[in-house]
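Of the protein chains in this complex, one is absent; all others appear in place.
Chain lettering (A and B) follows the sequence in which the chains are written, and residue indices restart at 1 in each chain.
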Amino acid sequence: MFKAIVNKLNPLQLSCSFHTTACLNEVRLLTRLRVVDNSEIGKRAMSEGKPPRVICVYNKQRVGYIGDRVLVAIKGQKKKGILVGLKQTQKVKVPKFDSNNVVLIDDNGTPLGNRIHVPIPTILRTILKERTHAKGADYTKLLAIATKFV
Amino acid sequence: MDNLKVLCSKLIKLRVDHIVTRSAKFTVKYRPPHWYAPKVNVVKDDDLTQDNMQFIKEVISDRNDSQQELESPLVQSISHTSQQWLPTTRRVGLIARKIGNYPVWSNNGKKMQTTLLQVVDNHVIKYIPPEEFKPMLTTERNWREKRKLGCMLVGSETINPSTVTKDYCGLFNSVGMLPKRHLRRFMVSPEAALPTGTPLFATHFRVGDYIDIRAKTIDRGFQGVMKRWGFKGMPASHGVTKTHRRPGNIGSGGEKARVWPGTKMPGHMGNRWRIIRGVKILRVNTKYNVLWTLGVAIPGETGAMCYLFDTVLPLRKLKSSPPFPTYFPSDDLPVEYYDECVHPFSDPTLTFEET
């Protein structure tokens, strides 16, 4: 009986010999994100089942962490966004989300939508304040349209 | 019959091929320091009667008791007040055991990993002033210039004298101490010299001070190039066979058709003496003589011995006078005290003020 099963499986095992460990869930090039604000373009992209894809992460590691700026391809356009929730394992007291969330912004840091319909981690408040410079883009506008903090 | 047996056993041990031949240019490469003596002794109980065993036990326990009652010689001598600490003086160090890691939290709510070091029963064994201290010349360096630092022998963990050799025991007997399991030399300035029998405590260092720690790293055995030097290895697939964790090329041809000295290759990893410099002390327990040091990079596994001394890093050197020549035992110290950046567990919950 056991031998029969093994024989049956042998060709299968040969075809799938790669290892499968738990994935890191990193946000890197070509990751699909979830738009969580109510901007027109974001809503349409999500409802059509064509979520945006990361085409650039603006940091040295090229792996997106919480509060990082990303360039996404959405509905044939290039838009900038800020990562507001990540699937990968986070530090203690920082929430880990079930999806990789992004809020679309323009070049000045002004969000395209006017409401975020999921909770936002509180640590983002500190991170975005640090990233905002007096003359550069003002990312803290994103905090104003958040509905809930966790 | 018995004699014959003994003779036979002796004859078996004799080996004809074991003859040392010395070349004409024979030089001693390394001779241990004069205070070094072989330590481990195999005890043979066969020849001892029950009474004698009892007697030996009694003697050992008596000596142990007298050792326990030993008062710090600092009490009588006034030398500890007469000398002044200068930034250039070198104090004696401590012998400690690494007993594990656990986190403590800082005052701003951040978690810090700490390593616990227990200072085990440390006593000053002997001080050799710089004029008399003549170590074996192991390098070509010329030591003719005047030696400035003396040698201080510090021992830790008293052991049963019958388990060590006579030579090793004699080192301690000559100064009236019981043998210690760990013996270690520290180079100290002559003004930091301490009399024999001075106990050393964890309070020799203060919280907030930086220390250097010397210890043996974890023995990992013969390791490949990926673990030993952090090489990348080679791809797992794409036609690569049999060279997934190998170093690849180790040199080029042409005129230098050889492997350069110092090329990173597989070999024995760990079990080497390493010094980690500039480790901060966060917390001190005076009852169990335990130091909490910041970070988990102290070499060695749990239970390994390490040697602590004041740091030599120029920016982290001691700025004010530490307990000099060592901590003078007094009763006014609390059981535990903390660096100002540490949040003691007995303090109420941290709260942050609105700005």
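Simple rule for what comes next: contacts are C-beta pairs under 8 Å (C-beta built on N, C-alpha and C of every residue); 3 or more make two chains touch, one makes a residue touch a chain.
The working rule: contacts and distances are computed from a predicted model.
Asker: Assign the chain not included in the display its UniProt protein name, restricting the answer to "RecA family profile 1 domain-containing protein", "Heat shock 70 kDa protein 8", "Ras-related protein Rab-14" or "Large ribosomal subunit protein bL19m".
Answerer: Per the UniProt record, the undisplayed chain of the complex is "Large ribosomal subunit protein bL19m".
Asker: May I ask which residue of A:41, A:56, A:71 or A:118 touches the chain that does not appear here?
Answerer: A:118
Asker: Looking at the whole complex, which of B:116, B:154, B:276 or B:306 touches the chain that is not displayed?
Answerer: B:116
Asker: Which parts of subunit B face the unshown chain closely enough to count as touching?
Answerer: Here the touching residues of subunit B are 99-100, 102-105, 108-109, 111, 116, 118, 285, 288, 290, 301-303, 343-354.
Asker: Mind pulling the subunit A residues that touch the left-out chain?
Answerer: Within subunit A, the residues that touch the unshown chain are 5-6, 8-9, 12, 22, 36, 85, 90, 92-99, 101, 117-119, 122-126, 147-150.
Just so we're on the same page, only the chains that are shown with their structure count from here on.
Asker: So the centre of each chain is just the mean of its C-alpha atoms; given that, what is the distance between subunit A and subunit B in Å?
Answerer: Inter-chain centre distance comes to 50 Å.
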